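My structure is below; once you've seen it, I'll send some questions.
In this view, the complex is presented without one of its protein chains, the others remaining in place.
Up next is chain A:
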Amino acid sequence: MTWSEMQPLLEQACWDTLYMVGWSTLIAVVGGLPLGILLVLTDKGGLLQNVVANKVIGQVVNIARSMPFIILMVALMGFTRTITGTTIGREAAIVPLAVGAIPFFARLVETAVREVDGGLVEAVQSMGGNTWTVVRKVLVPESLPSLIASTTTTIVALIGYSAMAGTVGAGGLGDIAIRYGYQRFETDLMWITVGILAVVISLIQFAGDYAARTLHRRGGRSGAAPKLRLLKAATQPAGTGLPPNAG
């Protein structure tokens, strides 16, 4: 296969991957952020303490998290058809990707929000703030660097998941690697897609780390030290962001 044959394939695949990952990330953040915050608020000692709600949300998240993505995709086919009208193609792939990513992101949000010092919550309460004020003025802004890092992790995980979306004809880089590289022995094409994936993931990880660090810098000491840390971040080896369950 020549480069001129590969190029349009790869271009299309890149767009498909971006499209699927972009939308599913957006939905995961919109759905996972409130869910993660609710997990913290409804927990014992939380502002909206509700043991039953906490257990239910926790269980739903656990079940969704424990399901292998490929099974989730098949299991959700009916649901996908109801929403998108089809079970094939990139739009159809977004549904299971988002459904899989929401609980994943929610757990990361939960961890990030738990890190926020309880004293800050108390301070806002002493000023007369309600729960919504606490969420808006304390929990989200104070955990923002961690939330950005969590989003980065989610995007990287979704790129991994999206490779499996090829099985429902969604296209994307992973699909190319499997169909051409594995099934048709086009080893060159496979390595190129692997290379592109590595580069894309590194770029996303770098951008995410940069954003998180820039925000986090306010929390740390000012001066020359953060710049040094930024340089270090830039020279970190690529692929460090790959989660264990990607792909």
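Please note the rule applied: contacts are C-beta pairs under 8 Å (C-beta built on N, C-alpha and C of every residue); 3 or more make two chains touch, one makes a residue touch a chain; residues count from 1.
Simple rule for what comes next: contacts and distances are computed from a predicted model.
Not every chain of the complex appears here, and the one that does not is recorded in UniProt as "ATP-binding cassette domain-containing protein", selected from "Electron transfer flavoprotein-ubiquinone oxidoreductase", "ABC transporter permease", "Cell division protein FtsX" or "ATP-binding cassette domain-containing protein". Only one of A:124, A:177 or A:200 touches the absent chain when the whole complex is considered: A:124.
Touching the chain that is not shown, out of A:81, A:114 or A:137: A:137 (per the contact rule at the top). Remark: the omitted chain is touched by one listed residue; of A:18, A:47 or A:70 this is A:47. The omitted chain makes contact with chain A at the following residues, 47-49, 117, 119-120, 122-131, 133, 137-138, 141-142, 144, 215, 218-222.
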